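Heads up, the thing below is written out as C-alpha cells.
The complex appears here without one of its protein chains, the remainder shown in place.
Letters A, B and C mark the chains as written, and numbering starts fresh at 1 in each.
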C-alpha cells in the first residue's frame, strides 16, 4: 500500500489512507526525502489520521523521516494523531520528541506557513501566491 | 585536499569537491573561522553535495564550525545533504541539531539573505537584488 | 481462574504484513467483546509490538487472540508464541532500553503497561511465549453473546 504524496504549492502532503506495513513506512520515508529535493519543497505534512496503530516502529520511522527532511533543509509536521493513539504511544514511552506535531491538516499548514516563512523570510507582508 | 573557499559579496562559500580526510575537515573549519573575520563576511555556506559520507566526525566538525562562525558574528548554513547521506546520519543518531540546513546553494543563499538582513536590520524594506 | 474461549483466532506471523493482520484481528475481537475504542487501540498496539518481535527475533510464529472470562470479568487474551532463539535475560529485556536490534527496547515493558496482565516464558533455543490479558471494566453491563 503506497502512500499518495500530493504536492501543494511549497509543501508535500502524505496522507496515510490505511494501515501500513513496516516496509510501506520505510518507503514513505525515503520517497519524501527524495521528493522534497525534486520539488524543492519547504515543508512536509504527514497525515496519520487514518493510521490504526502508532507502534514503536512507526514512531521511530516518522522521527527518522522528520530528521532526514530537516537535514534536507525542510520542515516536517505530523498531523492527526488521534487521542487513543496518543495514549497508546505515551504508554509505550514514544513521545516523538523533537518532531513537530499539529492537530490536523489545517493546523499543520498554518504551522508550516509560519515556520517556513520565518526561515526564508520572504513575502511576510505580501500575500503568498 | 584543500576545500576552495569563494568569497561572494557578503558570504563565503565552501564547496567540498571530494571525499575529505578528518584533517581536511578541521582545516576547513579553521580556515572559515579565520576568513569570516578577514573578509567581514556575514554568512557562510558549506556545500556538502559531493561529500561521500557524513560520519560522526564530519557531523561534529560541521557543528563546531557553525558554532564558531556564530561566535564570530556570522551565520552558517549547510547545503546539499543527499537523501542517502541523511538516512545514514539519522541512523547514526547525527541530526546536526542547532545547525541551519538548506536544500542547495540557491536555498542556502536565500536563507542567508533573510537571516543576515534581519540580523543587521538593513534593507528590510528595499527590494532584493 | 476459569477461562473459556469461543472466539479464538490464530494469525500466523511470518512477515511484516502479518503484523498488520494480527493487530487488525485483535482490534476486531476487542471491539466485538465490548472494549472501548481507546482500549481496542491499546490492545492493537500491544499486539503490533509482540508480532514485530516475532518477525524480528524469531522470524516465524503465531498470535492467538481469544476471549477470556473468569468469575467476575470478561476480557481478551492474546498469546504470541514462537520457536525462535528465546530471550537470554528476561529481567533485562523487561527493564526497557535493552535491545538486541536497531530498536529502542521499549516494546516488552510497553506492552506490559498497555495490558492488564503480562506473562512471558522463554527458553534459549526453544522459543518465547508471551501471554497478555486485558479486562473489560467490570461495571459495564455488556454480556458476551455465547461464552460457554
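Just so we're on the same page, contacts are C-beta pairs under 8 Å (C-beta built on N, C-alpha and C of every residue); 3 or more make two chains touch, one makes a residue touch a chain.
For clarity, every value in this text was computed on a predicted model and none was experimentally measured.
Engineer: In the complete assembly, which of B:13, B:45 or B:87 touches the absent chain?
Structural biologist: Answer from the full complex: B:87 touches the omitted chain.
Engineer: What does the interface between chain B and the hidden chain look like in terms of residue numbers?
Structural biologist: The list for chain B reads 19-23, 52-57, 60, 82-85, 87-89, 91-94.
As a convention for this text, only the chains that are shown with their structure count from here on.
Engineer: Just how far, in Å, is the C-alpha centre of chain B from the one of chain A?
Structural biologist: That pair's centroid distance is 26 Å.
Engineer: What is the distance, in whole Å, between the centres of chain B and chain C, each centre taken as the mean of its C-alpha atoms?
Structural biologist: 49
Engineer: Between chain A and chain C, what distance separates the C-alpha centroids? Give it in angstrom.
Structural biologist: It comes to 30 Å between the two C-alpha centres.
Engineer: If I count partner chains per residue in chain A, which residues reach a count of at least 2?
Structural biologist: Not one residue in chain A touches at least two other chains.
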